[in-house]
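Here the complex is missing a single protein chain, while all its other protein chains stay put.
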Amino acid sequence: MDYEFAYSFKKPQLTNNWILDMNPLSKLNLLIILFIIPITVQSWKWNVMIIIFYFLVALVAGCFKRFTRLYLRFGLMVGLLLFVLRALFIPGENLLYKLWFINITQEGVDSGLQFSTLVVAICGAIILYSIVTRAKDFMYMIEKLGASRVISYVILSSFQSIIDLGEMSKVILDSQRARGIETEGNIRQRIKAFIPILGPLFLGAISNAEEKAIAMDARAFSMPIKNTHLCHLRSLPVGEKAILIAANIAFIGFVVWRLMA
Amino acid sequence: MSYIELKQVSYQYPLASEWALNDVTYSFEKGKLYGIIGANRGGKTTLCNLVRGFIPHFYQGELMGQVLIEGKDIREWENHQLSTEIGYIFQNPFSQISGVKETVFEEIALGLENLGVDKDEMIERTIQVVKWLKLEDLIKKNPNNLSGGQRQRVAFASIIVMNHDILVIDEPTSQLDPSSTAEVFEIIHMLKEQKKTILLVEHKVELIAEYADEVLVFEKGQIASYGSPADILSRKDLMERGISIPSVALLGHEMREKNMAMDSIPITKSQALEQILKGGKNDD
Amino acid sequence: MIELKDVTFAYPNGYIANENLNLVINNGERVAIIGQNGAGKTTAVKLMNRLNKPTTGDVIVDGNNTKERTTAQISAYVGYVFQNPDEQIFNSTVAMEVEYMLKYRKLDQKDIDRRRDRAVELTGIQDYLKMNPLDVPYSLRKFITIAVVLAMETPYIILDEPTAGQDLQGLKTLSNMMDALQDEGRSVITITHDMEFVADHFTRVVAMANKQIIADDTADNIFWNAEVIKEARIKEPQIGEIAKELGLKGNIIHRRDLVDALSHQKKAFIRGGSNEKE
Partner (left out) sequence: MKQSHKLTIFLIPIGVAVNFICGQIILLLKLPIYLDSIGTIAVGALCGGIPGAIVGAISNILNSITNPTNMAYIILNVLFGLLAGFLAKRGVFNSLWKTTLSALAFAIVGGGLGSRITYWFFGGLGAGTTGAITGILMQMGFSANTGVFITEFFADILDKIPTVIIVFLILQRIPAKTLVKLPQGKLFIKEKADTKGI
């Protein structure tokens, strides 16, 4: 028996990385600040600085690889596209290049740079938050704020359902292939294969949901009392509280200053 | 003393044209293991749903007669009260895992969280169950990645940790291989030794013969026969009605037909061996 | 004929599920594949209809190397009934489910009717044709997916755990169905944990353990082979266990044989038996 593991639940679940261990709501607070700054500043240089800052945070939090993979993909797919669209299509006075019926203008390029860095900077806050915060910790805090365990359950089991149904769809694909349904043929055949895959997936999932409802009920899921938690988070350390207060005051000061200017 | 009592109970599922249970009267006593057998659609699972209160609390439909749990009508029990009184385990190992916990240890403790048990007690009780069911190797694993047999053992642990006096177990092994089946039956055996009241639906009559105190045969929504395993499972006429009996019981009948001495029809392997050896000696 | 020649199968992630499988299944043969979960039974039968493509070695189905065909093409030869019927059913009535592939293959209506009626008769689901398949009880739902495969009239039929959750009536239907198929010269390959079912209905048994075929023999030889039983972690039929404990000879696994042996060799076994007991 691994008592060390079993008794580890007595203590708060810590990773010993101060960013990861920060309270989910503190992190949320800080990232909301980072979310709003680009909107108030409206300068692509600031946006770039904030974007670089996200990478640093990810590095310190030890999630550099995971964050970079997600963020780069987003930057390339969405950020780049937003830039290109504006550069190509926004009309203006200063023509840089003419291509068939498309006019690339200085105004377009400027607006593209401004807008795409803004979107990437804002979205970085959300992506970073999803990387440095575990869903179950976030839900724990939401429950502490008074939400019912049903809400946590629905959100957390959505994640697992995506995995489970993904696995299930592979099995179903196999079973329909085995039956003779062509899934690699021409487009008509492939369209025809959609219902035979989605049908059993959805119908099976519903009957599983029925069983799950019963199974969870058997485990007192419908108990009308407040539940306890095996895993808990530590209460806010003084240092973290201080950082939060300082950051919020600085932020409000900053916004006021920008509005005055 | 009767613990669970059914008085002239009939039940029809919504939209169904037939009664799933039809005028069933029986009383279950405390601390016994009831083996429930019968052909499919005989009413076994309906009985489980009824005793656990899923009928009428989850399934609608028409319920007549009375189901009394500890003397109180099932309709008067709140559903959540029943979840603290009666444990329920069923065949599909996959839908019994919550899907929201990352380790088996947390999965097992989930029911205690819902009951509002405080953390220290929760940890102790979970440890106890883990040790009791020999799940030590699994506690750190993700319950969503386990095999069917492992999941079923975790499902048992997740219910046992809640410490019910009554357990309703519906075909727990029908999706498992023989070695997992043996593990599950070891668990059921341990529960029986703890004097839990158990209603066990199971197709594998060999196992019912081994473990049950009483056997109920369901047929077309009614209790066709009931009695001790030795009485019921030795009856050859059950076969003709589509209900299996242990192969050693059939062996006993065939030996009798060949005029070989048999004091009684065996229902377990050890009884069969004993009978054969004794019969042989008597003949000698 | 289905032929597995030195087949090894590894998943894309590198995990080897089957090693050096060599197996020949002839037309009209009935084969049970046994062994505990994880032994590689399901991956092995999936090689037969190309759901799994051999990593090395070849699988030949009636002259077709599965490497050169799609699963949908091989499905004209090998019918496969999955363990869980709910992973396949999607039509709104049982009849539509059984007819779906026949219509997909654009057979003429007369042929469709004939095949459907035959498949439905063999599986005993006549009364349910107009129902939603998911309203049909689970144990019978399995027979719907069997009927779907039977209607394809393939020379080879693979059944994955057909006995799970079946009662005596279900077992009887299965047994009659297998007899009828064999009479038509079709092969049935069954994965099962139910050793009584194997003892009663199969002569040829393939035992698997640890990704490999460890024995391919008659049922009685398999159940009397202590090493195979141990390695494949099988629970042998009770009759066999009793015969063994009594020290009887002749690889007995059937009730009738045990009764015969007991009535004929009474003296012999008593000596053997009492020696053991005392």
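Every chain is named by a letter (A, B and C) in the order it is written, and numbering of its residues begins at 1.
Convention: a residue touches a chain if its C-beta (ideal position, glycine included) is under 8 Å from a C-beta of that chain, and two chains touch if they have at least 3 such contacts.
Worth saying up front: this structure is predicted, and the values here are computed from it rather than measured.
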Contacts of the hidden chain among displayed chains: A, B, C
Touch criterion as defined above, residue of A:F5, A:Y97, A:F202 or A:W257 at the omitted chain: A:F202
Contacting the left-out chain in the complete assembly, out of A:L30, A:V109 or A:I127: A:I127
Absent-chain contact - pick from B:P93, B:G111 or B:G221: B:G221
On subunit C, residues whose C-beta touches the chain left out of the figure: 90-92, 130-135, 137
Chain not shown, touching residues in subunit A: 70, 73-74, 77-78, 81-82, 85-86, 88-91, 101-103, 115, 119, 122-123, 126-127, 130, 150, 153-155, 157-162, 164-166, 169, 173, 183, 187, 190-191, 193-195, 197-199, 201-203, 205-210, 212-213, 216-217, 222
Contact footprint on subunit B, counting only the chain that is left out: 12-20, 41, 43, 45-46, 57-60, 99, 221
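Just so it is clear, only the chains that are shown with their structure count from here on.
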Between A-B and B-C, the pair joined by more C-beta contacts: A-B
Whole-Å gap between the CA centroids of subunit A and subunit C: 47
Mean-CA-position distance for subunit C and subunit B (Å): 28
Chain centre separation (subunit A, subunit B; CA means) in Å: 44
Where subunit B touches two or more other chains, by residue: none
Residues of subunit C whose C-beta touches two or more other chains: none
Interface residues, subunit C side, partner subunit B - complex: 36-38, 137, 139-140, 164-170, 193, 195-196, 233-235, 237-239, 241-242, 245-246, 255-256, 258-259, 262-263, 266-267, 269-270, 273-274, 277
Interfacial residue positions of subunit C with respect to subunit A in the complex: 46, 49, 51, 70-72, 75-76, 78-80, 82, 86-91, 101, 104-105, 134, 148-149, 152
Residues of subunit B touching subunit C in the complex: 38-41, 91, 147-149, 171, 174-182, 203, 206, 239, 242-244, 246-248, 250-251, 254-255, 258, 260, 269, 272-273, 276-277, 280-281, 283-284
